[in-house]
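A single protein chain has been omitted; all remaining protein chains appear in their positions.
Our next item is chain A:
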């Protein structure tokens, strides 16, 4: 249980499921959820390396906090773009969003 490899594999599973979701889904909110999964896999890796290998145990926690902040900003911007796109297209299917001009 308490080994680095277990945590790394758990993080890799989360990241791969997120990658699969981003590639497969066409619902924009579903893609955003998958991106959150990928960020959490990366966070778990940071924390595991921090716990088992790093010389300074606070640094990995700080990086994880920064990733959480970035994830909050990304979710806010992404959701507002999705809402704007929905008002414009009346759909949140990515394949309908083909034009860049407003």
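By definition in this document, a residue touches a chain if its C-beta (ideal position, glycine included) is under 8 Å from a C-beta of that chain, and two chains touch if they have at least 3 such contacts; residues count from 1.
Operating definition for what follows: contacts and distances are computed from a predicted model.
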Chain not present in the shown complex, as UniProt names it (candidates "YeeE/YedE family protein", "Carbohydrate ABC transporter permease", "NADH-quinone oxidoreductase subunit J" or "Cbb3-type cytochrome c oxidase subunit"): "NADH-quinone oxidoreductase subunit J"
On chain A, residues whose C-beta touches the chain left out of the figure: 1-2, 4-10, 12-21, 23-27, 29-30, 32-34, 36-37, 40, 43-44, 47-48, 50-59, 61-62, 64-66, 68-77, 79-84, 86-88, 90-93, 102
